[in-house]
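Every protein chain but one is kept in place in this view of the complex.
Up next is subunit A:
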């Protein structure tokens, strides 16, 4: 019953997010700030993780292919498929649930604890629109981060493959270009947009409706990470079933 109530409150919050919009001149500044905090601020860590995990995927694939009948180009092919289909959209989203999600929950939760949200409400401002909508708009640029992750993941794989001596540059590039299906990119970006929505709204929900003090802000951040991850994993399954099966 409690979970049903929570889910209901979440959807009401989502509806409220699109109602009574904040003045555009104010909203523009909020969006730019959130783009800086959520998107620009995540590029570094996402690039670092993507590059090295791309390398690890390549090494593990190469080490598991010891049959001389299997062409060496398969390493590049497997790396590309793993990164584009799962690693970049899903794995990076789980990382973002920790980085961006915790940030959103704790910043909104702190505003709740320090009565800043009450101050907005007293002024007649739709606080949900004011706080959540700019994050949602900022995270529509999330596919940009995922594109970087895809590119750097494959580059990391290429570097690990060539410098580790698992296959040649030419074999890897041949594998990356092998049997390329453009719809896989569409599939990855559809998932990315859905996850961006989850990343903006689920942590906001946990921050906005939290009760208590500083300790509860920390607890809300943890709960938010768990539920954002669970939602992403479940939706990943549902979308894969719908789009690829």
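We take it that contacts are C-beta pairs under 8 Å (C-beta built on N, C-alpha and C of every residue); 3 or more make two chains touch, one makes a residue touch a chain; residues count from 1.
Everything below uses one rule, namely that contacts and distances are computed from a predicted model.
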{"item": "UniProt protein name of the chain not shown, from \"Imidazole glycerol phosphate synthase subunit HisF\", \"Energy-coupling factor transport system substrate-specific component\", \"Pyruvate ferredoxin oxidoreductase subunit alpha\" or \"ABC transporter ATP-binding protein\"", "value": "\"ABC transporter ATP-binding protein\""}
{"item": "Which of A:64, A:114 or A:222 contacts the chain that the document leaves out", "value": "A:114"}
{"item": "Option from A:44, A:68, A:124 or A:165 whose C-beta touches the chain left out", "value": "A:124"}
{"item": "Contacts of subunit A with the absent chain, listed as residue ranges", "value": "20, 22-23, 25-26, 33, 110, 114-116, 118-119, 121-125"}
